[in-house]
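One structure, pasted below without further comment.
In this view, the complex is presented without one of its protein chains, the others remaining in place.
For subunit A:
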Amino acid sequence: MSFYLVQFLSGLATAATLFLVSSGLTIVFGVTRIVNFAHGSFYMLGAYLGWTLVERWGGTPLGFWGAVAAASLAVGLLGALMEVGLLRRLYRSPELFQLLATFGVVLVVQDAASWIWGSEDLLGRRAPGLRGSVDILDQPFPLYDLVLIGLGPLVLGLLWLLFNRTRWGTLVRAATQDRDMASALGVDPARLFTGVLFLGSALAGLGGALQVPREAVNLHMDMAIVVEAFVVVVVGGMGSLTGAFIASLLIGQLQAFGILVFPQITLVLVFLFMAVVLVIRPYGLLGRAEDAPPTAASPGPPLIAATGVARWAPALLLALLAAVPLVAGDYALIVLTEVVILALLAASLHLLIGLGGLVSFGHAAYFGLGAYGAALLVKHFAAPMPMALAAAPLLAGLGALAAGWFCVRRSGLYFAMLTLAFAQIVWSVTFQWYGVTGGDNGILGVWPPDWAAGKAAYYWLTLALAGGALLLLRRAAFAPFGYTLRAGRDSALRAESVGIDVRRHQWLSFALAGSAAGLAGGLYAFAKGSVFPTLMAVPVSVDALVMVLMGGIQTLSGPVAGAALFHLLETEAMSRTDWWRLVLGAVILVLVLAFPKGVAGFVRDLWTRGRDS
């Protein structure tokens, strides 16, 4: 009995940290409507800054708590700086662009933290005066965790007072609901948003700094927490503080007791829980329909098939690419093979984002399923490569069919979170099912047979298969299927009223995109000779998203160009410097700031302006 009580209490302590971080995220989202990936980075920075300051001042209780507060304030200032320097220029940009910008910040912060604090885990000192534990029904429980448990409700109460009893809070709530109307009443939205970013980031920083006595500070904290915080925010209902609080409590308990019941699948449990909540309550526990974010893809001008000379461009490009092995060496061919594979991955994601208006945060799952499908056949059944490559899109397509059935029932950010949930489930099953997948060690020795073993031969094979799949995807975009998909994107209601089953088309496109990504995954497995769970982890999903956004979602060639640009940039930066994330992040930020409407939007503006004048 007492053991369960202690377990319950440690669940509450986890919940407190989770709430601090996710309350910041939900506040920032509520006001700015920006999905802030960098929120996890602020949490990590809070932990690092907290560690440094606690090392310096943490000998006394006053010094310790002063260090925590100072770290939190410093991170808040960084958040405000990000608003002024970056986000403020992007409020009128497509929403996905804002997402891309915050991801650029994630990369920059990663390398900055690594440069300042190194990549070793840092163990912080314990809070003075709270080092011991108390006996609760004869079970020891850390004093520090008790303090954390009290802090959660305290912060909730303070935030409630701030938003309901101060003029600033009233203005923020007004601007959250109707930014334009508030500004027409004399409220300066920019200043308000700077304040909100300060508050939200300071909360993330506080959460991070408070972790210093509890766990080692490292460079993986950012992605881990931001994914969990998103789950909390979505489960609680976007923009709802009380919802975030309740969701934190539930997820804290789920983690505390889940580890007792199913130690192998604790990772899955949280995402399973989110999926169930979203299926039962579409807008989360306390969310409301009107707070739901709109579908992220802004349609832009209609997609028109190229005419005249331009229509032969893909064939020309294909011919050019096919001729490359005549001049290029092995290294170039390896990189180019990867580019072609990633182009297929990006194009398959673009089918969802660009044509379907469905932003997936978990597309890596199908890439990974394809890779593992091929590798498992080779490993367990000694299947020949053609059979393994045929199985790759099949397995990924089946996975996408199953996941898609759930995901397309929701739209906007809720869709994105469901796709993320399924990707995380697939990832953790792969990661933890040692017997079959080899877990962390992956599957090695997935090489092509002799006839395709040469770099040029495998490159041609990849070009033929991926190029064929790309042509099929293009065909789908201009087939009636593609038109109905776009109709559903632009106005689901109107499309339904003329007899289109929007959800069914979205479901099919999800499966189609999944199997195309699966083929890319299968090709990738044989190109690398091995597969690892990282293939289906969040960073790969994000990479795919960045490729699509870099190229622009308004054209079919955009994602292909984006994949090439992204991968060449990444490979080049990686080969030249250890700080490639910094370089990549900086390039993303510059692109976003130079072309706040996207590269395609920029060209279009030039075009219309040229024609008007």
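Just so we're on the same page, a contact is a pair of C-beta atoms (placed from the backbone, for glycine too) under 8 Å apart; a residue touches a chain by one contact, two chains touch by 3 or more; residues count from 1.
The definition used in the following text is that contacts and distances are computed from a predicted model.
Name of the non-displayed chain as stated in its UniProt record, restricted to "Fe-S cluster assembly protein SufD", "Aldehyde dehydrogenase (Acceptor)", "Amino acid/amide ABC transporter ATP-binding protein 2 (HAAT family)" or "Acetyl-CoA acetyltransferase": "Amino acid/amide ABC transporter ATP-binding protein 2 (HAAT family)". Here the missing chain is touched by one residue of A:Ser183, A:Gln253, A:Gln432 or A:Thr571, and it is A:Ser183. Counting the whole complex, the residues of subunit A in touch with the unshown chain are 92, 167, 170-171, 173-174, 177-178, 180-189, 608.
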